[in-house]
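Notes follow once the structure below has been shown.
A single protein chain has been removed from this complex, and every other one stays in its place.
Labels for the chains are A, B and C, by order of writing; each one numbers its residues from 1.
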Amino acid sequence: MKTLGAELSVVHSGATEIRFPCADSVSQQHGFVHAGAVTTVLDSACGYAALTVAPEGFEVLSVEFKVNLLAPATGEFVIARAQVKRAGKTLTICTGDAFALRPEGEKLVATMLATMINVPLER
Amino acid sequence: MKTLGAELSVVHSGATEIRFPCADSVSQQHGFVHAGAVTTVLDSACGYAALTVAPEGFEVLSVEFKVNLLAPATGEFVIARAQVKRAGKTLTICTGDAFALRPEGEKLVATMLATMINVPLER
Amino acid sequence: MKTLGAELSVVHSGATEIRFPCADSVSQQHGFVHAGAVTTVLDSACGYAALTVAPEGFEVLSVEFKVNLLAPATGEFVIARAQVKRAGKTLTICTGDAFALRPEGEKLVATMLATMINVPLER
Partner (left out) sequence: MKTLGAELSVVHSGATEIRFPCADSVSQQHGFVHAGAVTTVLDSACGYAALTVAPEGFEVLSVEFKVNLLAPATGEFVIARAQVKRAGKTLTICTGDAFALRPEGEKLVATMLATMINVPLER
């Protein structure tokens, strides 16, 4: 997250928003943000969303996720929004969409479906 | 890739290997390499594997991928190895495994199943 | 679809709904509808949704999908609803949710993220 310059901008119960600037350091040969960076932020957004519904004393790890890359991530910022689809005792399923913020508006650039697991916080 | 300090170490037809050092800048709160970094390198390894079988004059973009995170990525290096599962005219399906290189040997830390698309090189 | 007794109940541009009865023939040892049957209907709902936005003279095949199974599919009917997330020239990305229709209301039982491809109709 720090490497990407990302910040968690909005948190509700079961929903989060993270945004990060489209810097050169996370861009690839075509000049748009690398799929890996978009995926990282979607994963983080899903993880934080799951955390808002996790039992006390637990943290959240990613079990797995799938991401579809829908359009080149070009713009000033990338915004990832995630929601909890179902919160179980052990597993939480989240979806997330990433948007590129462009002068003409938000453009959907990627979508994720993720499985998170609650694990007891180590002391 | 540059941000991660990754290098493409082995390339065969339909198979690639990428390794990168487990630096602090790509690690997360638990001290192991962030899932996003592991995913980025697996995605790159799959993309390069697909590229080795792409028609001339084409490049490769990621359509989508799923990754399962299997163990914490701790060690000196992460190594991602990818293979082409099926190469079609338009789409190439790849699998990739990521291993953490530890003193006691290689530990499987993540596995990916990815769909890549051949797109004509722009001039 | 015939084996499952499924019927396409609602079709809009970019959205579909399919429902099928929870028969014994598609149930498994625990008495709820087999994940495979739920997946089949979600896949079909995504395929039909993609078809509503496909160019004329094209049909749609599933490239891949991921499904999360969220709750046992018990009830009178299973209803699958799918939407187009992004329609490209070659690929269409869809999401779908499956609900079990129970006396107390609809219960979300599975969710899918799918990639479909437009292929020319053979004559």
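Keep in mind that, in the parts below, a contact is a pair of C-beta atoms (placed from the backbone, for glycine too) under 8 Å apart; a residue touches a chain by one contact, two chains touch by 3 or more.
A quick note: this is a predicted structure, and the numbers were derived from the prediction, not measured.
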item	value
Sole contact to the chain not displayed, among B:A45, B:I93 or B:I117	B:I93
From C:E17, C:D43 or C:D97, residue that would touch the chain that is not displayed	C:D43
Residue of B:S44, B:S62 or B:T115 touching the missing chain in the full complex	B:T115
Chain not shown, touching residues in subunit B	66, 68, 70-71, 85-86, 93, 95, 108, 111, 113, 115
Touching residues (missing chain, whole complex) on subunit A	63-64, 66, 90-91, 93, 115, 117
Residue numbers in subunit C that touch the chain omitted from display	1-3, 25-26, 28, 34-37, 39-41, 43-44, 61-69
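One rule holds for everything that comes next: only the chains that are shown with their structure count from here on.
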item	value
For subunit A paired with subunit C, centre-to-centre distance based on mean C-alpha positions, whole Å	26
Cα-centroid distance, subunit B relative to subunit C, in whole angstrom	31
Subunit A-subunit B separation of Cα centroids, rounded to whole Å	20
Where subunit A touches two or more other chains at once, by residue number	66, 68
